[in-house]
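Have a look at this one.
Yeah, one chain of the complex is gone here, protein chain that is, but the others are all in their spots.
By written order: A, B and C. Residues from 1 in each chain.
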């Protein structure tokens, strides 16, 4: 059973990260929402330095002395707090995001060392993952059209990826990298798909569009075109048994999601907590108290709604904790990761929507942050698998169905 | 646009039917729930006499002088009130139920006259419809295995039907009839399916089981076995072009549902209103007032829940009214009938479940009727098409999809 | 109905094409509001003697409001703005007020005659207004704060709602009144193309004649009901827009070998959206019909807006969900509809039928 007691080392971190969220993020949250696509250098540089001092938040492959059994938990707790600060900024944190997760899930030890070490190098770098293509959303990576052809000791990539979170920061603003899912055999379907690391500055790789979005505006969402983009042979993640038509690449992508979904859930719940706390603070200002312990027939509507939101938030957080605890314990967590993502996605959307309603005209005004959280929230039910895709994953698992039996 | 003003002739009927519901149904509601399968003769006989005097509630083919444009509306209003009284008893009303609906939707004029006239004859009769078979639920009638073979000038029926609402009352307790959907060509799929009228007392037709149910216990739910059951050639509903493999029979079944679903919706909403009124009466006793007009931030939970229930109830009722108004106007109403059924099924389940919660220990006790309404309610989301089947129907309609494109 | 047909065409041909840019630029094309005004939606509810050419019909009003909001919510509110100034006067003003005030406000061109109702409290409710009016020897003195007042910056006159001895009343106030202070343009989650402002009333003195209905006042509850119904109708219109867009998208977007609309999860969402819209629309129509037939519509109108608020949130949120990642991108209109949709419970007091 998971341990409900927060380890002391995490408690210490909480204090620090909460201070970052309050002092470095909240004050600029509105600014970077208004100034879409402006890079939050102050925050990025600050976090880069802070993280170098506060090692051990990058998952088990970092070099800290942290007991490995709680490193994923520690990361989840950190992400929840940073997202409480500002999700758009959190998604710009040079901490090892989706690209790093892909490296961790699919790379060899040598590759993990090579690519993940960049994160704690002198200058901040952002990593990203390029999977989605315009013609297919939820069917990626199986429907990949971006190709990788071996030419000598280089791979040549051609194709276009969309919706790359942080793609511009990874390739243009910093010397980061993008993990690109491409097929080495278009006739092989998902068996041909492999992950490749494309580093910033590689010729033939170009950011062609930045999306204007509903929320998370401090984080860029990029389209990237690969045109005869050549990368070293060794940048194919994992053992390059390229002739074998296994679904290893596909499974690697799935493993990346298993490893990243709990953190999307954690991020979502940070936003949800921010909204709920705002509402409760507002009530406290008016000396309105929440009377826990009463039957529904005796509560006010405000009390009842807040109590329901607290149930949603806490239960989703515990599911998230369980899914990272499983990672820390080395237990396969596909079902639990998707469950956490489903519930966190639902919860953050419901809580932010409800909070706006209960705040009346205050909720609708940009003078306050809840309207921003309402916009930021929705991404969590959409990216890294929509609520529907994650329901499909959980359903297949509990029913013991293949993707042919249930799609 | 539908007329929101209730016609005077309906207003008059409302007063009378409400009195029946209050005085003839409510007092025996608990008794017939406890005494499952006991036939409520007092109620049946009373209603038989009352309905003979109050003609025009059987739909456009009855012989009343009622303006045909409101006869279905009138029927829906009556059913809502009777179900407010007691749904199990309503389902035992000798008024022309599903069997009659099938005759009306698929019979020739001669057949309508012949079979529907029985309803206003000397003795009360119950009619029923036998469609479901054990091996298939939502796929009926397409998957019909009950066969009808022509032998001379008689049809010979063989097979078993389950979940026949009022089957025992139609075939055993009264001289009623059952409309049975059987195939004249098992190889033809749904094209072979036709409706047949089997009258009480026909040899070879036997009620083999009465289901014990969660609710609507005053209404029997029967299994019926047909074993070399011979019926006259003329008892095949519609023109007996029996050689032609059209899907006419199937369409007749669908037409029956289009014609009956609004009345299931009306019945559901009668239960929902009963529950909501009980709750509001209880609050009125305690001098708790519902303050309409306030924002959600100012309401009590009880007020907020009641307001939401009133929205659900009224909107579902207006959808139901629209779907019967379309029938009265001769407008095809498949989509609207299913919409009304979806919403009414949802609404009655939510309202009764919520009412029980808000009534606390009173809601859970058999000293009061809400627990019974909670049990009665659920049938409305299950019979004559589950909520899922009706969503499928609406979805196909709005998307313009066939059953092959969306199932 | 000819009026509704022309409103529908206007919404499709004029509002839809400009809605995205108007939202991004936070500006409505001026000639568009003018063109919308020429449809005569407000004028059609005012009798000829006061400068209009018809008779008030809430049913016509909700039909028109639905169509306008289907086109664009910010524009719909902008076009209907003078209605919320003239209708309270028509329904509750003294004969003298009707004669002197209405025709000025609804001339041949759209003019910024506006109402101020909403207040910056989380628990704002029209029945519990915190802006107060106190009777003095010379007339009334108003004190309080209003938000989401459209076009306040260039308003020609304000109709301000305030609490007078625990009843809701309205007062005509000139923008020149020295106690009046108009704030910066507001930034809101939605209806970004509509310019709205905060309005502070600091000991604003008005003469007795400024009170709608004169000494006896008027039934403002009736105005609140008519606004409830109008906002609910706007909610229906924008929800229908989102539903239709999501429906078309779902039929075109392919995944797993066919349109995503062939997946039950998507198809059922759409079926429920359609059902919800149809159900709430009927509530709106019924409440409007009650208003037109002098029935007490207070509760029905309140329930209609309650239902419409939940419907708008549910439908627009699902539309975004059905579009997946594209739903989150401002190139597509659904995220705008979701932002606008969340406002439905807040817009009470921004339109009337």
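Just so it is clear, contacts are C-beta pairs under 8 Å (C-beta built on N, C-alpha and C of every residue); 3 or more make two chains touch, one makes a residue touch a chain.
The structure displayed is predicted, hence computed values, not measured ones.
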| item | value |
| --- | --- |
| Chains still shown that are in contact with the chain withheld from the display | A, B, C |
| Touch criterion as defined above, residue of B:28, B:136, B:149 or B:254 at the omitted chain | B:136 |
| Sole residue of C:8, C:111, C:263 or C:342 that reaches the chain not shown, by the stated touch rule | C:263 |
| Touch with the omitted chain, as defined above, among A:121, A:134, A:284 or A:311 | A:311 |
| Interface with the unshown chain - residue positions in chain C | 263-265, 268 |
| Footprint left on chain B by the chain that the document does not show | 132, 135-139, 162-163, 211-215, 221, 282, 349, 353, 356-367, 371, 374-375, 378-379, 381-383, 386-388, 391, 407 |
| Hidden partner interface residues of chain A, rising order | 1-2, 4-5, 292-298, 307-308, 310-311, 314-316, 318-319, 321-322, 336, 339, 342-343, 388, 391-392, 394-395, 398-399, 401, 405-406 |
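Following the convention adopted for this analysis, only the chains that are shown with their structure count from here on.
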| item | value |
| --- | --- |
| Identity of the chain that, by mean CA position, is farthest from chain B | A |
| Distance-to-centre winner among chains (Cα means, whole assembly as reference) | C |
| Gap in Å, rounded to a whole number, between the CA centres of chain C and chain B | 41 |
| Contacts with 2+ other chains: residues of chain B | 295-298 |
| Residues of chain C engaged with two or more neighbouring chains | 122-124, 345 |
